[in-house]
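What follows is a short report on a single structure.
The complex appears here minus one protein chain, its other protein chains still in place.
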Amino acid sequence: MKALVYQGANTKQWTQVPDPVIRDNSDAIIQVDATTICGSDLHILKGDVPAVTPGRILGHEAVGTVTEIGTAVSSLKVGDRIVASCISGCGRCAYCRQGRYGQCLGGGGWILGHRIDGVQAEYARIPFADMSTYPLPAGISDEDALLVADILPTAYEVGVRNGHVEPGDTVVIVGAGPVGLAALLTARLYSPSNIIVVDMAVNRLQIAKELGAHTITTPDVDVHELVNAATGGLGADVVMEAVGSPVTFELCTTLVRAGGRVANIGVHGKPAVLHLEDLWIRDVTLTTGLVDTTTIPTLLRLLATGQLDVHHMVTHRMGLADVVEAYDIFARAADTGALKVVLTR
Amino acid sequence: MKALVYQGANTKQWTQVPDPVIRDNSDAIIQVDATTICGSDLHILKGDVPAVTPGRILGHEAVGTVTEIGTAVSSLKVGDRIVASCISGCGRCAYCRQGRYGQCLGGGGWILGHRIDGVQAEYARIPFADMSTYPLPAGISDEDALLVADILPTAYEVGVRNGHVEPGDTVVIVGAGPVGLAALLTARLYSPSNIIVVDMAVNRLQIAKELGAHTITTPDVDVHELVNAATGGLGADVVMEAVGSPVTFELCTTLVRAGGRVANIGVHGKPAVLHLEDLWIRDVTLTTGLVDTTTIPTLLRLLATGQLDVHHMVTHRMGLADVVEAYDIFARAADTGALKVVLTR
Amino acid sequence: MKALVYQGANTKQWTQVPDPVIRDNSDAIIQVDATTICGSDLHILKGDVPAVTPGRILGHEAVGTVTEIGTAVSSLKVGDRIVASCISGCGRCAYCRQGRYGQCLGGGGWILGHRIDGVQAEYARIPFADMSTYPLPAGISDEDALLVADILPTAYEVGVRNGHVEPGDTVVIVGAGPVGLAALLTARLYSPSNIIVVDMAVNRLQIAKELGAHTITTPDVDVHELVNAATGGLGADVVMEAVGSPVTFELCTTLVRAGGRVANIGVHGKPAVLHLEDLWIRDVTLTTGLVDTTTIPTLLRLLATGQLDVHHMVTHRMGLADVVEAYDIFARAADTGALKVVLTR
Partner (left out) sequence: MKALVYQGANTKQWTQVPDPVIRDNSDAIIQVDATTICGSDLHILKGDVPAVTPGRILGHEAVGTVTEIGTAVSSLKVGDRIVASCISGCGRCAYCRQGRYGQCLGGGGWILGHRIDGVQAEYARIPFADMSTYPLPAGISDEDALLVADILPTAYEVGVRNGHVEPGDTVVIVGAGPVGLAALLTARLYSPSNIIVVDMAVNRLQIAKELGAHTITTPDVDVHELVNAATGGLGADVVMEAVGSPVTFELCTTLVRAGGRVANIGVHGKPAVLHLEDLWIRDVTLTTGLVDTTTIPTLLRLLATGQLDVHHMVTHRMGLADVVEAYDIFARAADTGALKVVLTR
């Protein structure tokens, strides 16, 4: 088959590789019907993720069709249409038993396109297939389903639910890239009264507006003044960091009200300064998290009922063989306006 | 009356001042029967707390007897024996209505010995007296009751409850000063299986041991190795910071397991480094907080039943007029072994 | 002034009575600008509420203007436009400190139009005025504000929040009277995927449909089959009882899924049968509750932003002097289609 293979920093190739095979009896093999590119794939390509070694097939978001199952797989059969979670869970360790699949101690966690071969390929091996795939109902498109593999549950679990968004809240989302926009969409499920989105890219802010943001702003405006004006000087109930840089994280910690919550969603490569001399007295809760994808069934239902409308999230659609070009479009998002680039069989 | 008056950085005097009077109809005046000194009083004396101006009477922990009440006070009468919370709450603002008296928007919060005159005096004015004092049952001593004015609820609310200590947990407490020891005592109410206390002072560690710590250690030992050995390499379920320095806070964030909690109790004067490059993926919750003292009634009950035994917490007992000497003893804790110095009428 | 006075079972009169006066220094007197009738007023009139004795002015829902305040009232001034909560809270007892004003031990709870004179009058005395009134922003109408005095927070707190409605849930509401419809409106704040409303009155079901119910049904249809079809045979995540009869309560307990919640909102006069022989093994949580009205500020914000649209809830508008006729219309709801009848000055 063909697959996108990492060949060392800044090098990748859509090339012929051996077909995947069942290795453990809990594996399934899927034909990849749709896949996409994540910001972390760009990190890997820069050579910033040492666990990814040359020869690795990239990608951790897929919708596919089961072509083969291991002998221990009980809930799937050949021909099933599924979404593969970006997170694999053994289902048996102490973390998996709490639904913390992202912290799996039994060989799971984020492994696809990271510690093992991924899904930017014609076929892929999915470990712990019973735990890590979800059957797709007929009425849901590959494209919509693809967004529940990673980005929607990441925003919903790590941002909205860790942040405990409640009806009437003022919510600030710093970062209007794909995950920030997904946080906006899923925050709205809890009816906050005021969602303020901060980003440097005006076109992304415009999409945030279309997706229901009440206020949009670039960071060169005084965001504190804006949040204070909206909250009687108290600060935001919930602030989500969806960028992954020290400066945006520190901004978040200054926008939150006493008793409020800062939910970090961004992937960070550097430490941030935590102003404990201000925060120690303010009853603030900060959370971090890797997605567990436990909310995939709920998100699929919300997509099926039309309660989540994600059509603004996909900006480009291409064939799987065009994956190299797709990376280029995705990497140059400031120019291309790319959010999610969907690659289909 | 006589009171301890702050007279600018590093200067204080036990001196004659006018008796306190009712200013608002929700005030009460109390005769101070017992008071004590807090670490934050030392901060103030260093000149580090600009809100405290020369002429201010210090102190925010008191047990006393009501001598006068304002016309709006309904639940107290002259002669009542009460503990005065270190935190005043208007009872009416949005924060007070949630029990977050520490964040009171109506003129309360930490004001005693800070924004208004405090309780290291023969008499004191207690604002919002209905909300901010608690009647004492006959069976409880002034000394025990004094510890619920600040230190016990601080440790319990900001450390143990924010940290969600649970039966069977491994808990690390960094800092074995009075608040760290109070965290140890109140953590035990939830039956953790392993409490590890870290401090540089061997005599304080010894007291921690007597108060029920399972493991004690100085930080020159490899604390990570110790915690890893106790937790199969996972890290602690709950870590509490009870020092208030960047280095101890950073230590805490490296000792917590994925999915665990770091509860900051310490008062910080400087920022800390938050290693988001490690933490973003580890599902960690960090909390900060000022005490609300909502748990005073529960703590009084636990003292009354003997479920909390705080007799190790009081190392020195003196007369109120000896308050200047008491500060000296408290400030030189490394030499004197002082934890709480109780001053009585 | 004139007021509606209860004169024993089945008798009431709009008649001249003395103007209310300040009795406690925490009281306020308000001019009643708008009031309405509650189902519990009908219970009282039947003579079913022994605490209500002849001579009592009825009514516990009001929007008004402050005309006088007691000396202990600090957050109101004459001329303020406020909504008076149906629940009074002393603010100081153990329950009030937890926001459980409905269970106030200090003389509050449901007292208006019950243990003391109420608000179906030209003027009214409001005890604990700081705690039990909420200032109204300019943009919100008397009519909208009136609904937060009782019915909206009752549905939201006792139904939706006790029931823990979550995005994607299947929710059943048994009873489409005013409180059932308010439960529907406020449940939607949490984005359930399927709200099924059960009532005998087809016109009320029609309104439920307009307010966003996904499915409406009379109880002569097999409701179990309907719920099972919607949930793969599991049952509903949340079931709310909004009638107050044994038969509807028992229906609710058979519609809930294992691990689900039954939130009782209805006012009951008789015991129900609890089928523990079926329920003991099903991990069910049942809750009851009197409203605390702690959510009034949130509900006012949601009304102000248009996130809650309650215009279907008010079916009749009349003058205050027409209150006797209004009772008649409200009591004959099956004929008149009455939901809330608003009486204005």
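Per-chain numbering from 1; labels A, B and C assigned in written order.
Assume a residue touches a chain if its C-beta (ideal position, glycine included) is under 8 Å from a C-beta of that chain, and two chains touch if they have at least 3 such contacts.
Everything numeric in this text was worked out from a predicted model, so none of it was measured.
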Visible chains that the absent chain touches, using the contact criterion stated earlier: A, B, C
Residue, one of A:9, A:51, A:72 or A:247, that touches the chain absent here: A:72
Which residue of C:6, C:95 or C:134 touches the chain not shown here: C:95
Chain not shown: contacting residue from C:23, C:224 or C:282: C:282
Hidden partner chain, residues of subunit C it touches: 95, 98, 100, 102-103, 244, 246, 249, 258-259, 264, 266-277, 279-290
Contact footprint on subunit B, counting only the chain that is left out: 166-168, 189-191, 193-194, 297-299, 301-302, 305, 307
Sites on subunit A contacted by the missing partner chain, in the whole complex: 25-26, 71-72, 74-75, 90-92, 94, 97-99, 106, 130-131, 294, 297
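Here is the rule we use: only the chains that are shown with their structure count from here on.
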Interchain centroid distance [CA atoms averaged], subunit A/subunit B, Å: 41
Residue list for subunit A, restricted to those that touch at least two other chains: none
